[in-house]
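Pasting a structure here, questions to come.
As you look at this complex, bear in mind that one protein chain is not there, while each of the others sits in place.
Up next, subunit A:
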Amino acid sequence: MDHRMIEKYEKGWLYLASLLIALLVIITIVNVVKSTIPSVTAHHGHEVRTINLQNIASTPFATPGLKQNEMGQYELYMISMAFMFNPPEVKVPAGKPITLYVTATDVLHGLQIENTNVNIQVIPGEVAKVTYTFKKAGTYRVGCNEYCGAGHANMMSKIIVEDTK
């Protein structure tokens, strides 16, 4: 075994590593483009990126919960605060895209819906937007997964997905 032979294997390994990386990048970009992942988006156009925490009453977050907009699409407004989610429990239909808007009123929180890949870093004043379609009916637990203070572990809520057929 001399260094020339090792260098030959080394090059092969380097190409293999680069190929792996290229594949991973392509797969993720396809996922994002085809929206098979519920990516958290920054807001553009008429939607605002942040809300004024002193003036929540003038935003849709004044009445958290499920709404239907003029086009009939479902919008779910949620607020994270120490140490609860508002609404603490909400019913949504299965098989329909639900657009979740979430913000926090005090410190950082996390919002993860169990058994889905909806997983949001909730930042006070920033509005996160995620669209997700629940395929199966059932109760989905929602937990806070960012440390927010003494009651962090207790911070939970439920989304009850109901069959619409």
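Going forward, contacts are C-beta pairs under 8 Å (C-beta built on N, C-alpha and C of every residue); 3 or more make two chains touch, one makes a residue touch a chain; residues count from 1.
In this text, contacts and distances are computed from a predicted model.
Per UniProt, the protein behind the absent chain is "Cytochrome c oxidase subunit 1"; the candidates were "Cytochrome c oxidase subunit 1", "Protocatechuate 3,4-dioxygenase subunit alpha", "Spermidine/putrescine ABC transporter permease PotC" or "Cobalamin-dependent protein".
Counting the whole complex, the residues of subunit A in touch with the unshown chain are 1-3, 6-7, 9-10, 13-14, 17-18, 20-21, 24-25, 27-29, 31-32, 36-43, 49-50, 53, 82, 106-108, 110, 112, 114-115, 117-121, 123-129, 141, 143-154, 156.
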